[in-house]
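Structure provided below as structure tokens; questions to follow.
The other protein chains are all here in position, but one chain of the complex has been omitted.
Let's look at chain A:
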């Protein structure tokens, strides 16, 4: 293990966050607060409890997931796309680092950032609504697992992307709609049966559901299924990353 390289990449990536503190941390916190004002206070006051939980509290796990997914993908994709764009990637490719080390450093840094962000949003949320976390261990486990999985997914997008437009397209056209339709703001039990069935094809449903279970002990789908789905997606992403490095796809040609 080239631990000096791991640390060098990790440190540089984290330093990049502090250079863009406003964009990386402040803006997600502001937008989350806006969601609380709009959905929690304005609309939420007219909605009865959902599954015995006050609506304001009910949306907290979904909101954290929304930021966690979009920020993980954005951080990780930008982190690896930027050296490709400026040409500094040559140094990474010519360095005595293994593919595994590159992935651990970049994905680790991106995941760290989104986990910190998730915790900040959690603290912000607790200022608006009283929160009680039923299964703190599983809450952290889902947080870490989701951050890692989607950072890995973002890493893949960053390598695949050939321009800034492509870099934006996947988060904008796939992640955001899936998150909004994945039960962030509602229980899928509230949907008509047909839409409920369709929702079960949305992977984000399992993430939000599992995460919400760790808060309130109640879930739309079984927590075991949630965990399995998240791990499944992680394995798929790992396989794709493995293939990318084995073939040198869009890196060494």
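In the analysis below, a contact is a pair of C-beta atoms (placed from the backbone, for glycine too) under 8 Å apart; a residue touches a chain by one contact, two chains touch by 3 or more; residues count from 1.
One rule holds for everything that comes next: contacts and distances are computed from a predicted model.
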Protein that the absent chain corresponds to, by UniProt name, given "ABC transmembrane type-1 domain-containing protein", "ABC transporter ATP-binding protein", "YdbS-like PH domain-containing protein" or "Sigma-B regulation protein RsbU (Phosphoserine phosphatase)": "ABC transporter ATP-binding protein"
Residue in contact with the excluded chain [from A:8, A:29, A:54 or A:120]: A:8
Sole contact to the chain not displayed, among A:52, A:87 or A:130: A:87
Spell out, residue by residue, where the missing chain touches chain A. 2, 4-5, 7-9, 11-12, 15-16, 19, 83, 86-88, 90-98, 248, 252-253
